[in-house]
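This report concerns only the one structure given below.
Every protein chain of the complex appears in place save one, which is left out.
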Amino acid sequence: MTLAEILAGLFPEGHAVTVADGLILGHGPRPGGGRVHVLGIAEGTPLGIDGALALAGQVLAIVRSGDGAPILMPIDSASQRMSRRDELLGLNEYLAHLAKALMLAEAAGHPTLGLLYGRSAAGAFIATALATARLVALPGAHPEVMDLPSMARVTKLSLDVLTDKARATPVFAPGLDNLVQTGAIGAIWDPQRPLAEQMEASLAASHPGGDDRDRLGAERGGRPRAAAIAERVAAQVAGRA
Amino acid sequence: MERLSYTLSAPIPAGGTKPRAIVGVVASGNLEVLLERALAPDLCTVEIATAAHGFAEIWAAVVADFVARRAAGGLRIAINDGGARPDTVALRLAQGARLIAGDAA
Amino acid sequence: MTPAFEPEALSWYEGSARQRIAALVDPGSFREAVGPEERATSPHLALFDLPEQFDDGMIVGQAAFEGTPILVAAQEGRFMGGAVGEVHGAKLVGLLRAAKSLALDVLVLFDTGGVRLQEANAGETAIAEIMRALVEARLSGSRVVGLIGGRSGCYGGGGLIAGCCSALLVTEQGRIGVTGPEVIETNRGVEEFDARDRALVWRTMGGKHRYLIGGADRYVDDGPEAFRAAVRDVLAAPGRLDLATLDAEQARLERRLARFGAARDATDIWSALGVAEAQAVPGLSTQAFRAVALGRESAHDAR
Partner (left out) sequence: MRDWATQKAARAARIAAGASFARGKVVQAADLAPFLEAVLRPGDRVCLEGDNQKQADLLADALAEVDPGVIHDLHMVQSGIVLPSHLDVFEKGIARRLDYSYSGPQAARIARMLYGGQIALGAVHTYLELFARYFIDLTPQVALIAAVSADRDGNLYTGPNTEDTPTVVEATSFKDGLVVAQVGEIVDRVPRVDIPGDRVHFVVEAGRPFHVEPLFTRDPGAITETQILTAMLAIKGLYAPYGIRRLNHGIGFNTAAIELLLPTYGEKLGLRGQVCTHWALNPHPTLIPAIEAGWVEQIHCFGSEVGMDDYIAARPDIYFTGADGSLRSNRAFCQTAGLYACDLFIGSTLQVDISGHSSTVTTNRIAGFGGAPNMGSDPRGRRHPSEPWLKAGAEADPDTPAPLRRGRKLVVQIGETFGDGNVPLFVERLDALALAEKLDLPLAPVMVYGDDVTHIVTEEGIANLLLCRDADEREQAIRGVAGYTEIGRRRDAAMVARLRERGVIRRPEDLGIDPLDADRSLLAARSIKDLALASGGLYRPPSRFRNW
């Protein structure tokens, strides 16, 4: 689905969302009244210091406004911008700042919902979609840490061997299903059903135990050990405290 | 991974009372050695998982010398190896025996 | 004859994760959680015929720092470059969740190249979980201090986690970044970044530069005593995380972009910060560097 189609589906009555320099900014109405802030990345744009700072500024302005409205974050990005300038100026701080702003917004009563509708990778993915409290995706979305040919170079394994291994486990190969299995992506929306309804349902989904991605990863088989290890560490530390 | 396992009678029991000790890091040309006080004081077992295949004969010799010369009785030893040379293996084993005996941190 | 310099017995850069912890916290106080005897190894490395490590390159537990209980995590930068995999990441997630429930401060000894490719999806998800758990611990009042001075630096997702910490302590050898030099060179060409030019790598991503632009809060010598002193220092300061903190960070990062956004090289930035001989900065001893760094961009308790 294109961004325009998605926005039309989310906001059948119209919206005030625009795209400039690859960044999505604006808002749309909720069916029951109120609004949804829309912030995100479009057109497969890499996320650099400038974009991250602009998005974080918007998030902080929303928190300051105190309107309690949710933040929807549609993402179709490349990875973080790989450049000497970005690293020179401290890209890690800019990306972390954006992630912290999103988590602060959630804590301040603005439910955050990531919507992966295209590509995303690495630092850009972590600082945006993965920093929202709920992450959903549309079919056709393609998250990746590193593409298989690059991975083949780094691991010194042939592409054939890697492709074979990718069939055996969801743990390393790019692709939407694999990220669903690790628990990173909570649900995949059905493009045949009204998107507005699905957004409301996703926003309503509660998180009783906080971050449940490792539990989902265990249930879905993509991360067999993470949840148990995290629990065991916490229990051992608490038991001795 | 090649997996090797040795059970040897150990003339010198491990000193100290620490239940376990660990030395080294799994990296290229390096290894980690986990020592646990878990056996009769005249016995030592060594289990090895190594990335370098075909060195069983050398491992057997290094392990035998270690158990004969150092205080290894009562220890169950587990090794993860990143292709370390025999001198490094012997050194880590000796460091492990010293650590579990409590002579040094 | 007096030597020109007297390094600490343990070099942080050279030390193992276990040696660093042992030398950093009160002697003998560290108690490890899910230690190597549990053999909680990566379930994925066997697929690639790669050796496992009993602690998966992440050591977590509790200790005392100057008598006060504290939680500690350390990455082993020599095992798979300190890369974050499923188990490695989950141990830190568990520790940070415990920090929140126990209201304890946390020391994170970074040493990582980022996500472990052989378990990339698990590692990337773990990094997102770590950041969430870290921020939640901070929101509930815990301070999370990052210590950076290992061989593998603090790259990729590690750089993002570091950016979420309350305070960062860095040595000269410590590097903080997202995209490593080799990856930039591979993707953008040697004209963009010559990864073999190590002086360039360090003046772009190294400890001195990060300290000068406010990317780190304390600049320390390469040893546990220096880190101890700096930890003591930052734990005495407030480490809150709220809207005011992030507003201040927004202002700080905006100012950095406005002041230095057009700089081509770190030395341009250092000159703009009032360092008289920018070229000489990498060669300066700690004492001399601190003297020229007085005009640095401070972190202003905004992290």
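Note that the chains take the letters A, B and C in the order they are written out, and that residue 1 is the start of every chain.
Keep in mind that, in the parts below, contacts are C-beta pairs under 8 Å (C-beta built on N, C-alpha and C of every residue); 3 or more make two chains touch, one makes a residue touch a chain.
Because the structure is a prediction, the values reported are computed rather than measured.
Touch, as defined at the top, links the missing chain to these shown chains in the whole complex: B, C.
Of the candidate positions B:12, B:38 or B:94, contact with the hidden chain is made by B:94.
In the full complex, chain C contacts the hidden chain through residues 1, 3-5, 7, 9-11, 13-14, 172-173, 196-200, 202, 206, 208, 282-283, 285. For chain B, the residues in touch with the chain missing from this view are 52, 55, 57-58, 61-62, 83, 85-88, 90-91, 94-95, 98.
Just so we're on the same page, only the chains that are shown with their structure count from here on.
Taken pairwise by the contact criterion, the protein chains link up end to end in a single open path, with no chain closing the loop. Most remote from chain C, judged by the distance between CA-atom centroids, is B.
Averaging Cα coordinates per chain and for the whole protein, the chain whose average falls nearest the overall one is C. Taking each chain's centre as the average of its CA atoms, chain A and chain B sit 46 Å apart. Separating the centre of chain B from that of chain C, both taken as means of CA atoms, is a distance of 33 Å. Residues 49-50, 53, 56-57, 60, 63-64, 80, 82-84, 86-97, 99-101, 103-104, 107-108, 122-123, 125-127, 130-131, 145-146, 150-151, 154-155, 157, 165, 168-173, 178-179, 181-184, 210-211, 213-214, 217, 222-227, 229-234, 236-238, 240-241 of chain A are the ones touching chain C in the complex.
Residues 16, 18, 22, 36-37, 39, 46, 49-54, 76, 78-79 of chain C touch chain B in their complex.
In the complex of the two chains, the chain B residues touching chain C come out as 1, 20, 22, 25-27, 30, 32, 34, 36, 49-51, 78, 80-82, 105.
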